[in-house]
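Structure in structure tokens, see below.
Just one protein chain is left out here, and the rest sit where they should.
And then chain A:
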Amino acid sequence: MYGWLWRHLPGPSVVRALILAVAAFLVLAACFLWVFPAVAPFMPFNETTVGE
């Protein structure tokens, strides 16, 4: 998977590493901003309110 990605990226190794680092940061940022807030309510440890 990552090997395939590495082989298909353009440029010398430094450029590829840079691209991958930026991509990883973007993925993480997307997770923090949208993915994690969306899945958090479904986590079992987040069941804190009791219906009255």
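The working rule: a contact is a pair of C-beta atoms (placed from the backbone, for glycine too) under 8 Å apart; a residue touches a chain by one contact, two chains touch by 3 or more; residues count from 1.
By definition in this document, contacts and distances are computed from a predicted model.
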item	value
Per UniProt record, name of the chain withheld from view ["Class E sortase", "HEAT repeat protein", "3-methyl-2-oxobutanoate dehydrogenase subunit VorB" or "ATP synthase subunit c"]	"Class E sortase"
Hidden partner interface residues of chain A, rising order	1-3, 28, 31-32, 36, 39-41, 43, 45-50, 52
